[in-house]
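Shown below is the structure under consideration.
Yeah, one chain of the complex is gone here, protein chain that is, but the others are all in their spots.
Let's look at chain A:
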Amino acid sequence: MKNFVDENFELNEVQKLEGHTDRVWGLAWKPAAGIDGVPAVLASCSGDKTVRIWEQSPATGCFQCKAVLEDTHTRTVRSCAWSPSGKYLATASFDATTAIWEDAGGDFSCVATLEGHENEVKSVSWNASGSLLATCGRDKSVWIWEVLPHNEFDCISVLQGHTQDVKMVQWHPSVNILISCSYDNSIKVWAEDGDSDDWHCVQTLNQSNSGHTSTVWALSFNASGDKMVTCSDDLTIKIWGCDIIRMQSGDGNAPWMHISTLSGYHDRTIFSIHWSRDGIICSGAADDAMRFFIESKDDLVDGPYYKLIYKKEKAHEMDINAVQWSSLENNRLASASDDGTIKIWEFISAPGKKMHL
């Protein structure tokens, strides 16, 4: 992996996407797009109850709104996620449903609606193979759905355990374990019980084991899946690690351990965090700023430590709700804000020089 520590960085605003008529809550880059001639595609979801699909024009490089998915959700759309194949987009809404949209060459149709949550659904995530979907919400529960043929979705588990609103769920990038984070200040790890198809909580990370002391808003895994980063209303970012070999060999009980807490960098709630494929952590916060951190390999006596390498103040006019690195182009990322806009950025090292792989 490239060593970034001694480099100078620049964050350039490539484009500002306008169109939503309310705050933008979430973003998702379409997998398998943005490479080999296939134009990059970004989905965004908003308090205006719609989802917008933005596509980059191969000729000009500009993103244009190709579709507006409306008249389906009746309240805020809070989260969106593409299936690993890019064929489906799941959208989670305050209207207590999760809609599944099929992308038929630019034409989107809602092919399924998942009901069950008692109130606002806050997050949706597909597992690595696309065989499972997870949702969570204010009703404190996490639901796991099995993806069946002919656009059928079967709920296989309703997981209780959090004592408050669950803000986000994320599947591990390679193993079928699910992590959730909540208004109850904790992070929970959920795994299947051997072969019994029984899902349960295998670990809880809270104040008693170096966890957060206020609402945990988001989490993100690194590319190899041996680490995850969480962000919170407690103004800190925490890095956690696990024994990935043990986890990949089928031991869902391999515990997550606290590695590092980054405090003093944020003085407002951190709403979003995303770990890029080449190891850069980007945070989006309520002070309208984006911050970038990397792992420093300098002093390994006490384990890895993390450095702030760049800060973009006033990245937006208002709170930043989502930051997402592009799944394919390493130096590109998108941000979404309460100001109703989305921005596309290029994060490069040294002025005029593009980061090379």
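In this text, contacts are C-beta pairs under 8 Å (C-beta built on N, C-alpha and C of every residue); 3 or more make two chains touch, one makes a residue touch a chain; residues count from 1.
The working rule: contacts and distances are computed from a predicted model.
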Among "DDB1- and CUL4-associated factor 13", "Exosome complex component RRP45", "Elongator complex protein 4" or "MIP18 family-like domain-containing protein", UniProt-listed name of the chain not shown: "MIP18 family-like domain-containing protein"
Which of A:Tyr183, A:Phe221 or A:Trp256 contacts the chain that the document leaves out: A:Tyr183
Residue in contact with the excluded chain [from A:Asp165, A:Asp226 or A:Glu346]: A:Asp165
Residue of A:Arg52, A:His117, A:Arg138 or A:Lys188 in touch with the missing chain, whole complex considered: A:Arg138
Where the missing chain touches chain A, by residue: 23, 47, 75-76, 78, 94, 119-120, 122, 138, 165, 167, 183, 214-215, 233, 267, 286-287, 319, 338
